[in-house]
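Below are the C-alpha cells for one structure; questions will follow.
With one protein chain removed, the remaining protein chains of the complex are shown where they sit.
A, B, C, D and E label the chains in the order they appear, each numbered from 1.
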Amino acid sequence: MSALIVINPNSSQTVTDGIDAAVDPLRAFGVPIRCLTLAEGPPGIESQMQADLTIAPMLKLAAAQTDAAGYVIACFGDPGLHALRDQTSRPVVGIQEAAVMTALTLAQRFGVIAILPASIPRHLRAFGAMGVLDRLAGDRALGLGVTDLADPAKSRDAMIATGLRLRDEDGANVLIMGCAGMAQYRQSLVDATGLPVVEPTQAAVSMALGHIQLNLSHTQKRATHA
Amino acid sequence: MSALIVINPNSSQTVTDGIDAAVDPLRAFGVPIRCLTLAEGPPGIESQMQADLTIAPMLKLAAAQTDAAGYVIACFGDPGLHALRDQTSRPVVGIQEAAVMTALTLAQRFGVIAILPASIPRHLRAFGAMGVLDRLAGDRALGLGVTDLADPAKSRDAMIATGLRLRDEDGANVLIMGCAGMAQYRQSLVDATGLPVVEPTQAAVSMALGHIQLNLSHTQKRATHA
Amino acid sequence: MSALIVINPNSSQTVTDGIDAAVDPLRAFGVPIRCLTLAEGPPGIESQMQADLTIAPMLKLAAAQTDAAGYVIACFGDPGLHALRDQTSRPVVGIQEAAVMTALTLAQRFGVIAILPASIPRHLRAFGAMGVLDRLAGDRALGLGVTDLADPAKSRDAMIATGLRLRDEDGANVLIMGCAGMAQYRQSLVDATGLPVVEPTQAAVSMALGHIQLNLSHTQKRATHA
Amino acid sequence: MSALIVINPNSSQTVTDGIDAAVDPLRAFGVPIRCLTLAEGPPGIESQMQADLTIAPMLKLAAAQTDAAGYVIACFGDPGLHALRDQTSRPVVGIQEAAVMTALTLAQRFGVIAILPASIPRHLRAFGAMGVLDRLAGDRALGLGVTDLADPAKSRDAMIATGLRLRDEDGANVLIMGCAGMAQYRQSLVDATGLPVVEPTQAAVSMALGHIQLNLSHTQKRATHA
Amino acid sequence: MSALIVINPNSSQTVTDGIDAAVDPLRAFGVPIRCLTLAEGPPGIESQMQADLTIAPMLKLAAAQTDAAGYVIACFGDPGLHALRDQTSRPVVGIQEAAVMTALTLAQRFGVIAILPASIPRHLRAFGAMGVLDRLAGDRALGLGVTDLADPAKSRDAMIATGLRLRDEDGANVLIMGCAGMAQYRQSLVDATGLPVVEPTQAAVSMALGHIQLNLSHTQKRATHA
Partner (left out) sequence: MSALIVINPNSSQTVTDGIDAAVDPLRAFGVPIRCLTLAEGPPGIESQMQADLTIAPMLKLAAAQTDAAGYVIACFGDPGLHALRDQTSRPVVGIQEAAVMTALTLAQRFGVIAILPASIPRHLRAFGAMGVLDRLAGDRALGLGVTDLADPAKSRDAMIATGLRLRDEDGANVLIMGCAGMAQYRQSLVDATGLPVVEPTQAAVSMALGHIQLNLSHTQKRATHA
C-alpha cells in the first residue's frame, strides 16, 4: 500500500519525531504516513541559502520513495515545493501553503509566529506569491536565542507572548505556528489566546490525504512512477 | 459515533444525491458523512435573495443534528457560513471557501465555471472578502438555459467549452466547478482541459474531516453541543 | 409623493429615532424620508447570525412600502443589501458601503470605530468585498460593556479615545462611526480629533437621495413597483 | 445664499453648458449650482501636462467665488483636487473620484469609457491612488478621431460599442463615462447595455451637495472664507 | 556633450547644493550632471498646492535646457513627472518613484521618513498609483518644527529615531529618506539602524543615467529636441 511521504528537510531527527507525533491523529484516515529526515540538510534551516540547498537532496530522497502516494515538504518556507511538482505527478503539499489555506477557512486575519526575525521577509515573499497579504494580521518572531529555544518552557512562554501580541496588537483571529516541530505547544497556545491555532504539518498532511483520496494533483499527468 | 453533516440548502434531492456520490470516496477516512436536503430551500439558488433566505431554516436543520461533528454548507456562495459559526463551535466549512483554498494549493491562477452570469458578481464579492482576487484568472458562466442544463451532454459540453476558455483566454491553471451537484462532469473536464479540477463539495468535505480530526475550529469554545 | 425608506433592522425605536434626527438636515432636499423599525429584529445586532436573520422580515417590510422611491438599510454590516436589490429595482444603499465611499472622498485612509471586537472580522470581510482594504488605516472597538454603552458620557469618551488611537497609532485621516444611532457624538468626535467624521446613516441617505434624483439604480429595469 | 461652484477646467463653453444641463435635476435639492468655464484652460484636456497647467488659474477662479459653499472640479482626471483642498476648507469633490465611489455602490465591477487611449494610464494611476483597482473591469477608449467626436451620432454609437465591450469582454456591471460633457448620451448607453451608467458630473454634484448639507469636508477647519 | 538635468523645484540653493553633493559619486559614470534651482518655487514644498504650482515654471526651465540628455525632478512627490514626460521624449525620472523602485531591489518592506505629517497622505496616494502598497512597512514623520529642522544634530537624531521606529514597530527592512537634500544623514542612518538606506536623488540619478545609456524612455518618439 502506498504511503504519504513527509520529508523534514533539516537533519534533526528530533524535529522529525515531533512531526510524526503531530500528524499521528491523521493516521486514522487509513493511509500510511512515513516521516523522513533529510540527512544532507542542516540541523535547522535559518536562511534562504540553507533552504535552497536542501532542494537537490530532497528531490533525490523523494524520488527514492517508490511507494509514494504523495508528498509533504515539512519546512515552513516550502523549499523545493514547485521543483518537486516538476518531478512528480503525485500530490505535493508544502506546510506553509497548507497552513495558510487552512487558517483562511478558520478566521479572517492570520498571525504568524516566526522563530527568527530573519524569516519574516521570506514569509512575506511567500504570502505575496500566494496572494493572501490582505488576510495577514502580522508576523512576529519569538525573539529567543538558541539556548532559550532548547528550553521547552521558555519556548512555550515565548510562543504565548508572541501569540498574544499578534492577537491584541495586530488583530489576528487565527494563529499559524511558523515552523515544523512545535506541535507540542499548540494546545497551550490555544488555551492562552483563545484563538484557533494551525500547526502546519498537521494542516499539510490533512490536505495531502484529501488530495490523494480525491485524485487531486497539480497536473493531470498520471505517469508510471512520479 | 458523530457524523459530518453536509447540508444542501436547495430542495433538490437529485443535487443532494449527486453530492453524496461525489464525497463517497472520503468515507474511507472513517467518519460518517450525512448529506441532507433543506426542504425549505428553493429548487435551485439563483440569487442572493434566495441564498439569504435559506439561512434561517438551515440554522434550524443544523441545530437539530445532535450528533454533528462538523458541518459543510453545500451551496457555492456559502450562505449562512458565518451565521452557523456563530451558532456552533463545531467546524463549519463552506464549499466555495474550501474550493478556493484547495485550488490555491494546486496551481497559480484559478478559473471558475459559474452556472449563471448573475452569480459572477456574488463570486467576486466572496473572493474579495477572502482576499484572493490576485489569484483569480477568470469567472465565466456556462451560458445555458434551464432546458439545456437538464441535458447532461449539453451541460458537460458547456463545462468543457467554458473550462477551455478559462484556460486559453484567461490563463487559468486550475478550475473550480462553481456549483454543487456537478461532480459527475469532473473527470471529463480534467480530460478535456488537462487542468486539475476542484469539485467544491469534495474539497469542503475533505477539509472538514481534517478539521474534525485535528480539533480545528473557528472558536476554541468547546460547548456541550454547539 | 414617494419617499426614501430607511429601515433600522434592529427593534430599538431609540436607535431609529437617533437615525431620524441624524438625517433630518437632508430633508431640506425635498424628498420625504421615512425611518422604520424592524419589529422582528433583535434589540441590537451583534453577530452575523443576528444580521442574517433580519433579512427575511426586512424584505417583507421593504416590499410593504408601496411608495418607496428607494431604500437605506441602516445597520453597519448592510444585511440583506444585495437581497433587497434582487427584490426591487429602486435604489438601495447600505450604510456601511455608503460610509466607506463617502470617507474615500474626504481623506486617504479611513479608521472605523466598531462597537464590539467581534464586529471587526465582519467589517474586514465587507471591506475586502468592496475592494478598499488599501485605504483602511484601522478598525478598533470601543471596548465598552453593555452598561457603559448606555451611558452617553462614557460612550462619547470611548469614541473619542478610539478615534484618537485610530488617528495617532493607525494613521487614519477620516473616521467612520461603525454603527447606526451614534450621530449625537459626531461633532464631539470632530472637535476632539480634528478629523472629518462620517456618520453612516447620513452618508447613506445623502447618496440615496442623489441616486433617486438621478435615476441611478443597480439595475435598469424600471418595473411597476419594485 | 452660497452656491456650489462647478469648474470646467477647459475653455469650452459647450462643455460647460452640457455639464449645466446634466446637473440640472439636482437643483431641486435647493442649493444654487453655478457652472464656470476656465478661460485659461485649453479647449480640451488631452494630456497630463494640459491638466496640470489648469491648476494655477483654476485655484484663482475658485478663490474668487466668495459665495462658494463647495466646489466640483469637472474634468475626469481631477486636476488640482488636492491643491484646492489645500486652499479651501469647503467641500471639494472631483468628478473622477465621485464617479468611481458612486459606481461602487451600484455594482461589483466598473468599466470606464475613455475618450482617448492616452487617458487610460492616467486613469489607472488615479484608480491605484484610490485603491479601487480590484473593482475595475476595464478601461477602453472610444477610438474616435477629432472629427468623429464632433458628430453626436458617431459619438453615441462609439460609446455604445465601447460599453458593450466593457460589459461582454471585460465583465463590467456598471459603466462610468470617463469625461465631462457627455451626459446627453447617458440614457442611450443605459438602454443599449442594460447597465447602470454613471455620468461623473452628476455623481460629483450629488455628493458635493450632500457634503455641504452635512457639513462634511476634508478638514474640520472652518475658516472665514475658504 | 549633453547632460543629465536635475531640477530642484524649490527655490533653496542650499537644497540644490546638497543634491549636487549627494549625486557627485555618479559623475564617475561619465555623463555630466547639472543641478538647477527653480527660482519660481517656494522655499520648501509642504503642500500639494505648492507642488502643483511648481509644474508650469519647471516645464519652462526644463525646455530651456537644450543640451538635456534626460531629467530628474528632485522633489519627493514627483510634481510634474508625467507633464514633463508629455513635453519631452528624453528619460524623465522622479526621485520618489526611483527611490521606491530601488528600495524594492534591496529588501522586502520599505519604510519612509517623511518630513511633515501632512506629506503622508500624498505619499500614500503616490504609492497606490505605483501599486506598491503591499511592500510598504510604514511612513512616519520626523515630528520636528521648522526651527529644529534647521539644526543638523536635531534633524539627524530625529531621522534615526524615526528610522528605528520604522524598523522595530513597522517591520521595515529598508529605509527611504522622503525628501531631497538630506543625503548628509544617510550614513548616520545606516549606522544606527543597520538597514540599507535609499537617498532618493541618488537613486533617481543612478536610474536616469542607466536609462540614458540604454536609450530607455517612456516613449519611442525621438524628436529633435524634446
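Heads up, the rule we're going with is that a contact is a pair of C-beta atoms (placed from the backbone, for glycine too) under 8 Å apart; a residue touches a chain by one contact, two chains touch by 3 or more.
This structure is a prediction, so every number in the text was calculated from the model and none was measured.
Participant: Counting contacts across the entire complex, name the shown chains the missing chain touches.
Facilitator: If we consider the entire complex, the absent chain touches A, B, D, E.
Participant: Check each of A:3, A:55, A:116 or A:161 against the chain that is not shown and name the one that touches it.
Facilitator: Considering the complete complex, A:55 is the one touching the chain left out.
Participant: Given that one chain is not shown, which residue among D:133, D:149 or D:190 touches it?
Facilitator: The one listed residue touching the chain not shown is D:133.
Participant: Where the complex has a chain not shown, which of A:113, A:126, A:142 or A:172 is the residue touching it?
Facilitator: Here the residue in touch with the unshown chain is A:126.
Participant: Determine which one of E:44, E:57, E:117 or E:210 touches the chain that has been left out.
Facilitator: E:210
Participant: If you put the missing chain back, which residues of subunit D would it touch?
Facilitator: Interface residues of subunit D facing the absent chain: 120-121, 124-125, 128, 133, 139.
Participant: I need the residue numbers on subunit A that touch the omitted chain, in ascending order.
Facilitator: Touching the missing chain: residues 47-53, 55-56, 59, 80, 82-87, 122, 125-126, 128-131, 133.
Participant: Where does subunit B touch the missing chain, residue by residue?
Facilitator: Residues of subunit B in touch with the missing chain: 107-109, 134, 171, 173.
The rule we apply is simple: only the chains that are shown with their structure count from here on.
Participant: Counting only C-alpha atoms to place each centre, which chain is farthest from subunit B?
Facilitator: E
Participant: What's the distance between the Cα centroids of subunit D and subunit E, rounded to whole Å?
Facilitator: About 31 Å separates the centre of subunit D from that of subunit E.
Participant: Calculate how many whole Å lie between the centre of subunit A and the centre of subunit E, each centre taken as the average of the chain's C-alpha atoms.
Facilitator: 42
Participant: So which stretches of subunit C touch two or more other chains?
Facilitator: Each of 107, 125, 128, 130-131, 133-134 in subunit C touches at least two other chains.
Participant: Return all touching chain pairs.
Facilitator: Chains touch in the following pairs: A-B, A-C, A-E, B-C, B-D, C-D, C-E, D-E.
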